[in-house]
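Step one of this worksheet: look at the structure below.
With one protein chain removed, the remaining protein chains of the complex are shown where they sit.
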């Protein structure tokens, strides 16, 4: 029952943050590693995103910084740049989050993240 | 003159964020690569930290997420966990910033960052 | 109750794999981020290590390869090289796991991991 | 003669593990860096894969963990997920190898590796 | 005025090294993060590339080694392999730069970099 609660709590949070895109990530895992989708919902969204102390805007901002720093995370950046917009971060704040990373990770990682942001912003008609 | 302004602006911001610890980083570079210290002041602090859109608490939070994600940045985490406290982030917010990174980078990177935070918090007598 | 089961299941598995060293990791988190310790137990050990398909020797072997590849994980390698020995991997198999990584990550990451292994093996008097 | 032996031994092992896909990697290097192809054969396959202590299933499992952890290695994962199947690992064991990495590298690296596995398994008609 | 000089100096150096490709990178940032383009010109090219002690061939060689080592930098490698050719490095020297990285980063990172080099060399008709 508690696990169902973690799952439900996570599913709710996933819908709030990532919307249909998040659901797609979970669907894509069905055939090959369904438990992996369950862990994302239960652990990442049910356990972590629901915690107090930081709000969803702060959590998405941290997530973007972490993904941009790692590199090779274009698919995850796409989901979470959408998520960041969904929870109320502005395009300017998202771009600025990546710019703040330049002194710490250099230009290439930041240019890659900004290229994904540009694509997402265009699709959502936030820039022309 | 403009460069002097970038340098001065950066020096001021460095003092505001990192205090004496930041100054020590610059001093340590004097004998071997003095221009590197100047670039940190002019570019990282003069150009980036002084930008609008995000405040210093948000910038330090992003910096902590980026440094924790990279790994092998214990010295820089020490400086910026102090910086984060200096600009008003609480120990709870700092720990939570690292916890938010767990789903994206796993436990080892986060445990390493939290170990540095523990050491800094103890030194500043924020935990016993 | 289910969560208590995940926690208990994880605690049991942690004791089986890492022994007292694993417990120390959790204790060290008590003052600063106790939930982080709980997540390691519940998620890493309760959810993941208890899964079927791969046995504990295979899981530790994968963990060692992942930690060696990441770099900057000396503390975690220390715990898991001990863990690998505890679940029955031989010193030769552990060293060979790292050697298999050379073509994929190069010598530095492997040399760093082997240095930790040497230290652990000496402490357990497996090499002179 | 000894080098010819290393090369021959490596070529044989490459064929055993990676089949035609491995050969393609070597062919692609012919025009630009033929010695690089030779080093892969002689060193990675001739020197390392032929060693005792670990069998080919264990070696591919370690390789998958290392490649997934590094990130940005989609092409190499494609080759070695095929290789893992060729030497007898099941699709379940391959997926589980990646799942075991979640606590150590987080979800993004694992999701990227699982996406490549899904593509390979589909192509080999192991999943529908 | 001094800043204009840094910008002008950087623009000149960017044109010398990267030609039209570099300009394209800056143009792509116009809508989303124009200051990021300015920082690349002022800091990377105006401040760093114009320094004495190392010439442009040495600087591009270092840049290629750094980008190949990082991974996930295919777009930046494309720009800088072109840049390396523009400042006088031969295709052989570029390939050899990547080969020298093998012992330190392993084959996957190097194979990815060499694949970009092959594509650039073909486009410039340096290999058939």
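Should a chain be cited, it is by its letter among A, B, C, D and E, assigned in written order, with residues numbered from 1 in that chain.
The rule is simple: a residue touches a chain if its C-beta (ideal position, glycine included) is under 8 Å from a C-beta of that chain, and two chains touch if they have at least 3 such contacts.
As the structure is a prediction and not an experimental result, all values here were calculated from the model.
Chemist: Counting the whole assembly, list the visible chains that the omitted chain makes contact with.
Modeler: A, B, C, D, E
Chemist: Consider the whole complex, including the chain that is not shown, and state which of E:11, E:101 or E:120 touches that chain.
Modeler: Reading the full complex, the residue touching the unseen chain is E:101.
Chemist: What is the set of chain A residues that contact the non-displayed chain in the whole complex?
Modeler: 101-108
Chemist: Name every residue on chain D in touch with the hidden partner chain.
Modeler: That gives, for chain D, the contact residues 1-4, 6, 35, 39, 43, 47, 51.
Chemist: Mind pulling the chain C residues that touch the left-out chain?
Modeler: Interface residues of chain C facing the absent chain: 71-72, 91, 95, 98-99, 102, 107-112, 114-115, 117-118, 121, 127-128.
As a working rule, only the chains that are shown with their structure count from here on.
Chemist: Quick one: point me to the chain whose Cα centre is farthest from that of chain C.
Modeler: Relative to chain C, the chain whose C-alpha centre sits farthest away is E.
Chemist: With chain centres defined as C-alpha means, what is the inter-centre distance between chain B and chain E in Å?
Modeler: 28
Chemist: Starting from the mean Cα coordinates of chain B and chain C, work out the distance between those two points in Å.
Modeler: 30
Chemist: Using the touch rule from the top of the page, what residues of chain B touch 2 or more other chains?
Modeler: 43, 51, 99, 101-105, 107-108
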